[in-house]
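A single protein chain has been omitted; all remaining protein chains appear in their positions.
Now for subunit A:
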Amino acid sequence: MIRVQSEVFDAGAELNAFSNRVAGAGAVVSFTGVVRDVTGGLSGMEIEHYEGMTEKALAAIRADAMQRWELADALVIHRFGRLEAGEVIMMVATASKHRKDAFEAAEFLMDYLKSRAPFWKKEVTSDGADWVASKDEDEDALSRW
């Protein structure tokens, strides 16, 4: 399942619901991304996305993961809009009969989300607002798959 939304979500409740849906899978791995305050002066974050392309890109990344690993299901939720420090930005969850498949697929989803899903982050501090630059290692991370 793929969801792109501005609304806050409860990562714990989402994980429980996902685990119930895949009951019997044996292994569930999840990752939750939280807005972190690196500089100590962060007042929030603005996440822009490309409506339409985002949903397609996430669905394609998820379908790729489902094909590469033996998964019972995979969940991706990503928010856009204005977020405060400490808020959940996104989560992925994978379920498989095999622990290794669940872990690897979750890492794969994260690596592709970072640099192939059309989201852009802007950090807002008391000094102003700046777009977060992509990192070379994010691009390099794709080569291992």
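General remarks:
Just so it is clear, a residue touches a chain if its C-beta (ideal position, glycine included) is under 8 Å from a C-beta of that chain, and two chains touch if they have at least 3 such contacts; residues count from 1.
Quick note on the criterion: contacts and distances are computed from a predicted model.
Per its UniProt record, the hidden chain corresponds to "Molybdopterin synthase sulfur carrier subunit" from the list "Glutamate transport system permease protein", "Molybdopterin synthase sulfur carrier subunit", "Cation:proton antiporter" or "2-oxoglutarate oxidoreductase". Touch with the chain that is not drawn comes from one residue among A:R3, A:R21, A:H98 or A:R116, which is A:R116. For the options A:A23, A:A63 or A:V132, the residue in contact with the chain missing from this view is A:V132. Seen from subunit A, the chain kept out of the figure touches residues 33, 48, 50, 52-53, 56, 78, 89-90, 110, 113-122, 131-134, 138-139.
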